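The block underneath contains the structure these notes are about, expressed in structure tokens.
A protein chain is absent from this complex, but the other protein chains hold their places.
Chain naming follows the written order as A and B, and within any one chain the residues start at number 1.
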Amino acid sequence: MDKKDIIAKIDNLHIDIKTQAGIIQAVRGVSLDFEAHKTIGLIGESGSGKSMMARTLLGLLPAGGAITSGHIYYNNTPIETYTQRQWRNLRGKEIAMIFQDPMHALNPLMTIGKQLSEAIVISQKVSWKLAKIQALDLLKKVGLEATPERYHSYPHQYSGGMRQRIAIAMALSCKPKLLICDEPTTALDVSTQAQIIELIIKLQKEYGMAILFISHDLSLVSQMADEIAIVYAGRIVEHATTKEIFLQPKHPYTWALLSAIVHFQPKNEVLYTIEGSPPLLINPPKGDLFSYRSEYALDIDFQENPPFFEVSPTHRVASWLQDPRAPSVTMPKLLQKQIQILRSQQEGNFHE
Amino acid sequence: MKKTITILALLLTMMVTISCPGNNKSTLQGKTLTVALQNPKTVLDMHNTQFFIVMSMFDHVVQTLYEFDEDFNVIPLLAEDMPTISSDGLLYTFKLKPGITFHDGSPLTTEDVQFLFERMFSPDGIGISAASYDMILGAKEFTAGKSTEITGFHAIDDYVFEIQLEYPFTPFVHNLAMSYAGIIPKQTFLANQKDWGSKVLVGTGYYKLKSYHPTAGVILEVDENYRDGRAPIDNIQFKFIDDESTALLEYAAGNLDIVDLPFEQYQDYANGKFANDIHHWSRLGTNMIIANFDDPAFSHPLVRQAFAYAIDRDAIVAQVYKGLLDRVDNFLPAGMPGRNPTIKLPSYDPAKSRELLTQAGFPDGVKVEAIYRSTNHSDGQFWTMAQAQAKEAGFDITVTAMDRAMQVELMNSGKIPLMITGWSASYLDPDDLFYTFFHSNWSHLKSSNFRDAEVDALLDAGQRAPISRERDAMYERVEKIVVERDLAVYPYSNTKEFNLIKPRVINPFRLNGIYHLWTTDIQEN
């Protein structure tokens, strides 16, 4: 087997955030490996901790946030205890990030060319003049016109999709090894979404970076992720290849997410929703927190958090249902049917 | 980045240009006395002002034919002697002291005295105090442009001249001792008209004008060649400081030698470390209440009598004026000829007041409005106390504060129903005081509107009568009428001023509110 080219690693990471209401346990033991050329999709609802995982990879936890245990490795070096100065050597140089809201992710008072050049000057320590030339190249690369007018134009003159392209250009100016995309398409319309995803895929092919793609949209992520990790209440509950997630999901939460995909659902029927809401992670009770919303919950779910069970070398599930002692359960009928259809329709069409 | 640099550069240049300090005041050589004055906001020219603050500076530079000694006797200054007066009191003959020169070397002659009057009655701009001198024959015609010279002024030679009056006017020589009659050099004035009183002021006084700044102050320097020997102090600096507390702070810091002590602060300083620096000065004045005769209620004699019982003047002088002023019932200040020693007003008796009001036909009491100048805090305090006292006595007084301009307007048109005023005489002659307040031609100016034919006749006669026991008797009669009989005014105290003066200042002198510092010295240790 090829030695995997692991760029970065999160190892059993715990993150707490101190707030006035109490200490939120945002991330409660997450481990992930980031490989070059590979995209991991991170799926979860709001408050699941996925944003924190993204930000911690750049040392950008909000005020009050801190890593309480676990490690982050970049190129085999632990970086979780890095000072701000040390982080600055990574940010925009080795690790880059694209943000969710393109309308607000660019400084409205600076020309886009200037912002782009700024990123280049910081990461490559070249002169502004040289940076300008590179900036124009980058604009071309992300599909924008590389003209002086464009260089001296302002963010508010662009649509959301184009701003996102500019953001991507900024992020990639340093040829990062790890790219974090924090819901970059959530605020865009469907056709623009597709364009952006296409662009990212293309650039990954060219630059070979590892990508962490965060979203709450399972079907979107399926278009570009090699692996998908499902996050609930600060923990990963299922982690597998995209194909496995869609065709052989094992965790009831994953079932719920899949069932909620709109185009999986028959017309003229009430939309499926997951009952309840994600828990507040201040002094969380022990056990598997999804059990409070799951009809498949076992007694032990309320006592002890399930460990990971390996379904396949690439597929792990944190669910007591995988324990040999557990009663066997089947996924909802509707979902079974949908998966059948999927299997037949799109065999081999998953991102491999 | 470029933006920041340009902004910083602009800021820097602005800072440099603007922070150039104003003229660094050169330290004055020799003994310097520093006096704090409020800014009179006018140039040093008595033609246009009656402000005694201006006189405090003016009198050091410009002199008059006569002056007052510390007992207010009129003595010659630029004139050689008291004038000869004809027996009908209409013709005055004066002689100037020969050989006196102005600061610029020009000689003092009759021409300059004539010029004083020509300027005062000038048809282009009459002097503000001209009314005190327009009994000179031909003055009014001169002002009206009907003649090119004042017929009443006859120049005999360079030092002798005669003045003819339209009617006998006993205080005439007193008026010649007022600063309004200051003699200035005619030619120098005409050559420097625009700058007169600011950049240029020439006279015969002990001091020369060194500099005048409209907001900072005035500096006077001694005339070394003064004919009778120079004054002791080399420089007198008058600093304009409008805020009383600031002036006191400057005094405490040692930056001032003389400062006004407002009597509200008297107690604090009397008990503090500057207690020995306090000086009292009396002014020839009286504080009094005036009630308008045109007011429907106060035209009744009984109501006026009632009011005399309605205010506890003893208590007010003790409380509001902290007992620092003397309680008086006379209109004329102490020392004034014609002051009637028998005058007495009743004491506070609210029951008696109400009784009199009922008799007068006001069983439910009288409503009246009192108006005072908002900047005058002690007036406000006076009315607060008086209001409470008067209420007991059946008078419902509403008190209104007004700004100076409006109050003056109202007062001059004779419309203020009730007010207090402090008025001081300029010298020891009762004519001016009585005339201003009680002559029917002028009593509206103080919102008194008192009119009495007998008083008018007495005042007119008194003006013309020679100084004598008979004249004094006339004025005593007038005072009896206006204060005791008709209650045209309700006097309650005399007037005083207080200063803080540094111990190193020897023999400071203030005559009726005006600083006269040419006999003052500084003890340098």
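A few notes on this one:
To be clear about the criterion, a contact is a pair of C-beta atoms (placed from the backbone, for glycine too) under 8 Å apart; a residue touches a chain by one contact, two chains touch by 3 or more.
Note that in this section contacts and distances are computed from a predicted model.
Entry comment: the absent subunit's protein name, as recorded by UniProt, is "ABC transporter permease", drawn from "Formate dehydrogenase, alpha subunit", "Phosphocarrier protein HPr", "ABC transporter permease" or "Cytochrome b". Of the listed positions A:E80, A:E118 or A:D288, the one in contact with the omitted chain in the full complex is A:E118. Of the listed residues B:E80, B:D104, B:E166 or B:E250, the one in contact with the hidden chain in the full complex is B:E250. Checked against the full complex, the one of B:H103, B:R119 or B:K239 touching the unshown chain is B:K239. Within the complete assembly, residues 1, 14-15, 18-19, 21-25, 41-43, 48, 50, 125-126, 128-132, 143, 198, 214-216, 239-243, 245-247, 249-250, 252-253, 255, 403-406, 408-409, 412, 436, 442, 445 of subunit B touch the chain that is not shown. Even with one chain removed from view, subunit A keeps its contact list with that chain: residues 58, 60, 63, 84, 88-93, 96-97, 99-101, 104-110, 118-119, 122-123, 150, 153-154, 156-159, 162, 167, 170.
Assume only the chains that are shown with their structure count from here on.
Centre-to-centre separation of subunit A and subunit B, using mean CA positions: 90 Å.
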